[in-house]
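Every protein chain except one is present and positioned as in the full complex.
Residue numbering begins at 1 within each chain, and the chains themselves are lettered A, B and C in the order written.
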Amino acid sequence: MWEYNDKVKDHFLNPRNVGEMTEPSAVGEVGSLSCGDALKLFLKINKSGRIVDATFMTFGCASAVASSSALTEMVKGLTLDEAEKLTNDDIADYLDGLPKEKMHCSVMGQDALRKAIRSYKGIEIQEKPGNVVCECFGVTDLEIIDTVKDNNLKNAEDVTFYIKAGGGCGKCVEKIESIVESLLSEAPVTQ
Amino acid sequence: MWEYNDKVKDHFLNPRNVGEMTEPSAVGEVGSLSCGDALKLFLKINKSGRIVDATFMTFGCASAVASSSALTEMVKGLTLDEAEKLTNDDIADYLDGLPKEKMHCSVMGQDALRKAIRSYKGIEIQEKPGNVVCECFGVTDLEIIDTVKDNNLKNAEDVTFYIKAGGGCGKCVEKIESIVESLLSEAPVTQ
Amino acid sequence: MKIVYTDNNATTQVAPEVLEEMLPYFSENYGNPSSMHTFGGSVGKKIQEARAKTAALINAEPNEIIFTSCGTESDNAAIMAALEMNPEKKHLITSAVEHPAIRNLYKYLETKKGYQVSFVSVDEKGILDLDMLYSIMTNNTAIISLMWANNETGVIFPVEEVAQKSAEMGILFHTDAVQAAGKIPIDIKKTSGVDMLSLSGHKIHAPKGIGALYVKNSIKFPPFLKGGHQEKGRRGGTENTASIVGLGKACELASTHLEDMDQRVRGLRDHLQKSLLEAIPASSVNGDQANRLPNTLSIGFNAIEGESILLLMDQAGICASSGSACTSGSLDPSHVLMAMKVPFESAHGTIRFSLSTYNTKEEMDYIIEKMPPIIKRLRDMSPFWNR
Partner (left out) sequence: MKIVYTDNNATTQVAPEVLEEMLPYFSENYGNPSSMHTFGGSVGKKIQEARAKTAALINAEPNEIIFTSCGTESDNAAIMAALEMNPEKKHLITSAVEHPAIRNLYKYLETKKGYQVSFVSVDEKGILDLDMLYSIMTNNTAIISLMWANNETGVIFPVEEVAQKSAEMGILFHTDAVQAAGKIPIDIKKTSGVDMLSLSGHKIHAPKGIGALYVKNSIKFPPFLKGGHQEKGRRGGTENTASIVGLGKACELASTHLEDMDQRVRGLRDHLQKSLLEAIPASSVNGDQANRLPNTLSIGFNAIEGESILLLMDQAGICASSGSACTSGSLDPSHVLMAMKVPFESAHGTIRFSLSTYNTKEEMDYIIEKMPPIIKRLRDMSPFWNR
């Protein structure tokens, strides 16, 4: 059983802002059925570029629901610029922390938010850069490198916890491990 | 803990005929300190070649003591010819059975008895025939073959239980195993 | 809150009769069974009794039972022994839906030890592809390991038939009967091709941390745990006396409960299944219903995810398992459901109910009452639910 804290439990059992929005200004969709979790985020944005309302639909585990609920609460009232700076850590912090194995739920929140904002701004969403390392979850080497650096991760397992890569069939774990190791070994030099 | 039956326990706790005999007609000595058990059997034999008294001194485990005690009771009143026919199985039977791991104690009784009788009859005790297989206990291949055949043994462990061979350092166990196996494989033909 | 426990394929409660039988072996008769003193020796006798009872559950001989520390150890010990007995054979067979105790060992042997490993497929119902299996058995096959019944779906494999075939080809055959034992009758004398068979205590109301491995008399079993001469040299380590005594008692009880399993418990499971399928749209049973353990129901609810279902069930005091390997950090549905090609839509939302003889009709009705609103609540939140 995951050691969810009271705040996470509360946001799972009493999620805020659930539901489809009738006329959303922007929608951000991430995840899929096969992935095991998915989030559809709806934003209502006013003329001056401020988020005035947010709702969500989530398929996923308790922390996916809680992260989505938290996200909608957090973004209400933010300008788009402010919202764009919001990170997965902010979401986890808002919930007083998530089990490390569940960090990918907060990452999903961050991704959905950025996707919604970019689509609203009309920014073309590019092909993901880099080469796909984890086919199960479509994660590229560049994404892995960024995640490892941003969150100071130590091994492939941590990577799975954050962005799922390696958490499916597992056949990419060794590749992830070697990416992490090469980053760790260069770290002392660059820092 | 060995599953000694009541008769064995009784002969261990209340051994019959313990002690050195002052003027024995014959003495049979087997075993040694290093072997872990040893028996010195004393016989008083009358003119007509009948055993009229028997005593023993034993160093060894409970079943060695019990086997010795049983042996002295069994031989009293027997003629030498009768006594010579007495086998280790007879000793074990007299005790209502011995744990299989302890059969060598009854073998020790049989050996001591035969030794005593032969020395009384003036039969030179020859060098053991065959090649020594087990150095720890000085057991030869011919002895192993005889024991396996006489007692219908199935593997090296059984051999150890009967004549100790293999029960010391263990380095001869493979050799014993191959002797037993070659006997077993020829058995169907000869029987 | 009242707990309704329907997670018996994960673990079971220790039966009160079992615990009672164990208690004297902790602080009173605590001697070492290998000791020379009566105090320890008397414990040895009790172990022999437990060995006979354990053997009786599968109609084996007492000396064919080796006590181990769990089902996983039994599985590992069986496979490693087979390899050691056949050092020249480099091919291993198992199914695609085995427990990790076999599956991960096979993968280790494949990646680290250079063995060639075949995972035989199953179809959508979890039924083994016998044609494939029979076509890959060769002289080079060291062992075939096939679970008797699947822990997730309860699907029963044709162990007798495959064991027979293995015997004909001179291939060692092992079966992981951890889930089958105590739920369906097992008669090792009637399935003579089985060379080794694994049991685990905590699935049949003995404590966790005790298992057994049946090893056919004719096999000279090399020990997995190398140490002292316990278990006739087939497993080192001081005997876990209290738990062994407990396992013996549990096996005795299990035999007497087989009838109840087959009749009453099967009835409860069928009632639960029927009622849930009726009450909840877009739900479906995983696995072959014709050949299934009487206590197991694996049921998928479309468009929602298992962990959140379980947590809401937990709020209602209902204990069960999901069909995903979620606790392990993996997000994929279990390899069992994947091997069966259960669609993601229902695989992610699969819940396993597994009953024991302690379950009641009232408990089933409680579950039947509580589940529909739980499922609805999550579907109302799901982007994949077609309202």
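Here, contacts are C-beta pairs under 8 Å (C-beta built on N, C-alpha and C of every residue); 3 or more make two chains touch, one makes a residue touch a chain.
All values reported here derive from a predicted model rather than from experimental measurement.
Enquirer: In the whole complex, not just what's shown, which of C:Val97, C:Ile280, C:Leu311 or C:Met340 touches the removed chain?
Expert: Residue touching the chain left out of view: C:Leu311.
Enquirer: Please pick, from C:Lys90, C:Lys208 or C:Arg264, the residue that touches the omitted chain in the full complex.
Expert: In the complete complex, the chain left out is touched by residue C:Lys208.
Enquirer: Which residue among C:Pro62, C:Gly237, C:Pro343 or C:Pro372 touches the omitted chain?
Expert: Going through C:Pro62, C:Gly237, C:Pro343 or C:Pro372 one by one, C:Gly237 is the residue touching the chain not shown.
Enquirer: Considering the entire assembly, which residues of chain C contact the chain that has been omitted?
Expert: 3, 5, 7, 10-16, 19, 22, 26-28, 30-32, 34-40, 68-73, 75-76, 84, 99-101, 104-105, 108, 112, 200, 202, 207-210, 225-229, 236-243, 307, 310-311, 313-314, 318-322, 326-329
Enquirer: Spell out, residue by residue, where the missing chain touches chain B.
Expert: 2, 12-13, 15, 18, 29, 33-40, 57-62, 64-65, 101, 104, 136-137, 157, 160-161, 164, 167-170
Simple rule for what comes next: only the chains that are shown with their structure count from here on.
Enquirer: Just give me the whole-number Å value for how far the CA centre of chain B lies from that of chain C.
Expert: 51
Enquirer: Using CA atom averages as chain centres, what separation in Å is found between chain A and chain C?
Expert: Inter-chain centre distance comes to 37 Å.
Enquirer: From the C-alpha centre of chain A to that of chain B, how far is it in Å?
Expert: 81
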